[in-house]
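Note that one protein chain of the assembly has been removed; the remaining protein chains are unaltered in position.
Moving on to chain A:
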């Protein structure tokens, strides 16, 4: 650990807002990249499930 305390780790030597905002944006981008295809696949499968149910009843 290169920091003496947790408070110093958060402060990042006066660069805290820069470092943490960059990592926050990075986290958001990664989460969007993972979630977007996962949600789209779920939506498509639900839609197909509805279609298959309809076809079976008809």
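General remarks:
In this section, a contact is a pair of C-beta atoms (placed from the backbone, for glycine too) under 8 Å apart; a residue touches a chain by one contact, two chains touch by 3 or more; residues count from 1.
Basically, contacts and distances are computed from a predicted model.
Between the names "ABC transporter ATP-binding protein", "Histidinol-phosphate aminotransferase", "Heme exporter protein C" or "DMSO reductase anchor subunit (DmsC)", the one given in UniProt for the chain missing from this structure view is "Heme exporter protein C". Touching the omitted chain from chain A are residues 1-3, 9, 12-15, 18-19, 21-23, 25-26, 29-30, 32-34, 36-38, 40-41, 44-45, 48-49, 52-53, 56.
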